[in-house]
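For this view, one protein chain was removed and the others were kept in their places.
The block that comes next holds subunit A.
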Amino acid sequence: MLSEIAFYGAVETGLIYGLVAFGIYISFRVLDFPDLTVDGSFPLGAAVAAILIINGWNPWIATGAAVLAGMAAGAVTAILNVKLNILNLLASILTMIALYSVNLRVMGRPNVALLTEDTVLTPWYDLGLAYHQVPVVLFILVVIVAFILLWRFMKSETGLAMRATGANARMARAQGIATGGMIILGVALSNGLVGLAGALFAQSQGAADVTMGVGVIVIGLASLIGGEAVITPSSVVRALLACVFGAIIYRLAIAFALNADVLGLQAQDLNLITAVLVTLAIVLPGVRTSVMGKLSRKKA
């Protein structure tokens, strides 16, 4: 069985990946834009928040700056695609690679420790909760706020225009929607959420590291796909719920798998397992039509 601490740890990371899954939902699902920028914007958010915090900034402001940095990264990817006509996937790979250098520049070194700094979590430790429960409580609040904002946005005039852009661009244009602008806004929003996730992750782990983005996209996708298999995303609310629950379930499953000695799995096997799971989810025939339509089918 999982220890209580391992359980809370899995939920904590799951909540953070829930934010990542929100972002991936916007790019992959709403906009039909396969965006790998995420692997760079996650550590970017971590780097920006960490460096500002060690320079004495208020941790919430530092976290806000991380969101803006993530949005800027997403905007770069989308602009490469929309304005320069670079294939969306390739545009995102270019940004992702560039961000590796940017992140090193931002931090000035490969990693920044935050263990002795005040973070967004610090005041919450005085509330009398168990140490390992604190991040979970705070991140639940953050996820709820992000959930509500995102849900309201998707139901708004602009959000509906964004959904139409991804679903039927020609129809969207005919309705007077600037589809290019919608893609830029959406991919920026998506990476802003991922930047937020990175910033929170650095603060809960006590460090930012340039390599912490590796595989974030695949884990986020696994969360999204897993969630969609459990909660059919027939409405915006359900799709967003699927993101959060998918991420938490995924993390718990991984924690169990690593915990079960019989399987002989180690932490470094995580990315391999995730990649295999995502592949299976994409190719399994039953899943393909219902859940994976957009990823396996070529665009008409």
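Just so it is clear, a contact is a pair of C-beta atoms (placed from the backbone, for glycine too) under 8 Å apart; a residue touches a chain by one contact, two chains touch by 3 or more; residues count from 1.
Please note the rule applied: contacts and distances are computed from a predicted model.
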- Item | Hidden chain of the complex, named as in its UniProt record, picked from "ABC transporter ATP-binding protein", "Helicase Helix-turn-helix domain-containing protein", "4Fe-4S ferredoxin-type domain-containing protein" or "Nitrite/sulfite reductase" | "ABC transporter ATP-binding protein"
- Message: Considering the complete complex, identify which of A:101, A:122 or A:168 is in touch with the unshown chain.
- Response: A:168
- Message: Residue by residue, what part of subunit A touches the chain that was omitted?
- Response: 153, 155-161, 163-164, 167-168, 170-179
